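Structure first, commentary second.
Coming up: chain A.
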Amino acid sequence: MQVTQSSVGRKIIMAVTGAMLIAFICVHLLGNLSVFAGSAAINAYAQKLHSLGPVVWIFRLVMLGVFAIHIIFGIQLTIENKAATPDKNVQIKRLKTGFAAETMVVSGLVLLAFVVYHLLHFTVRVTNPEIYVPIEGGHGMVDVFVMVTQGFQQLFAVLLYVIGMGFLFLHVSHGFQSMFQTYGLSNDRTLPVMVNVSKLVGVVLLAGYASIPLLIILGIVR
Partner candidate 1 sequence: MILDGKCPKGPIETSWDRHRFETKLVNPANKRKYKVLVVGTGLAGGAAAATLGELGYQVEAFCYQDSARRAHSIAAQGGINAAKNYPNDGDSIYRLFYDTIKGGDFRAREADVWRLAQVSNNIIDQCVAQGVPFARDYAGYLDNRSFGGAQVSRTFYARGQTGQQLLLGAYSALSRQVKAGTVKLYVRREMLDLVVVDGVARGITCRNLCTGEIESYWGDAVVLATGGYVNVFYLSTNAMGCSVTATWKAAKKGAFFANPCYTQIHPTCIPQTGEHQSKLTLMSESLRNDGRCWVPKKKEDCDKFPNDIAEEDRDYYLERKYPSFGNLAPRDIASRAAKEQCDDDRGVGPGKRGVYLDFSTAINRVGEDTIAERYGNLFEMYEKITDENGYKRPMRIYPAPHYSMGGLWVDYNCMSNVPGLFVLGEANFSVHGANRLGASALMQGLADGYFVIPYTIAGYLATVKPGAIKADHAEFKKSAEDVKAEINKMLSINGKKTPAQLHRELGKIMWNNVGMARSRESLNEALKVIPQIREEFWNNVKITGSGEEFNQQLENAGRLADFLEFGELLAKDALVREESCGGHFRTEHQYEDGEAKRDDENFCYVAAWEFKGAGKEPELHKEPLKFDNVHLAVRSYK
Partner candidate 2 sequence: MKLKLHVWRQKGPNAPGKMETYDADHVSPDQSFLEMLDEVNEVLVKEGKDPIAFDHDCREGICGMCSQVINGVPHGGQDRTTVCQLHMRSFKDGDEIFIEPWKARAFPVIKDLAVDRGAYDRIIQAGGYTSCHTGGVSDGNAILIGKDAADYAMDAAECIGCGACAASCPNSSAMLFTSAKVAQLAVLPQGAVEAKRRVNAMLEEAQACGFGNCTNHYECQAACPKGINVKFIAKLNREYIKALLP
């Protein structure tokens, strides 16, 4: 049976694409945190990326593909799993699993919606025309620092970002340890540790990403 049809094969595909997405999210966070170093730093970072030209586009397409695969297989597996349990017991008590694990497809779809919004907001730049200000001597490039700090003056946007990151926490807190199990790297000693590490990774990502809009709207970063 093809890997793309096998139960475990697709699980591994989910884990590999998941790992790539987490790696991207971590790198993206590190880049974003440069906003705290001030206007020059984040604009320099943006310019550096911009100067890579086609490489950025290739990278974007690859990530888009990875993202798409993760979503498509995620949905497909969920549909199969629902079909495997057509009737449920009247009483169901779960002993081990939690909200995060049971809502992976929901948190995943919310994240998809968030990413669409985020791209429109900061990448395609169509949602808030007033915040896209050209940078001085930047050959038409937008001042990213202004865009971000202005963008997060709106409570609505901040709320969306924080909520989005809440779902990222949920998704990663199950997904990260799940990945190790799927690669066959966990055992009875490491698994309980990884379950906690996984939550920690989720918290770090949540704290890192949510700190940007929150610190901006609170006026601590300006």
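Convention: contacts are C-beta pairs under 8 Å (C-beta built on N, C-alpha and C of every residue); 3 or more make two chains touch, one makes a residue touch a chain; residues count from 1.
Keep in mind how these were chosen: all candidates are chains of the complex that A comes from, given by their letters.
Everything numeric in this text was worked out from a predicted model, so none of it was measured.
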- prompt: Looking at the complex, which candidate is in contact with chain A: 1 or 2?
  reply: 2
Field: Residue numbers on chain A that touch candidate 2, as the complex places them
entry: 1, 3, 6-12, 77, 80-81, 83-97, 101-102, 104, 174, 177-178, 181-188, 191
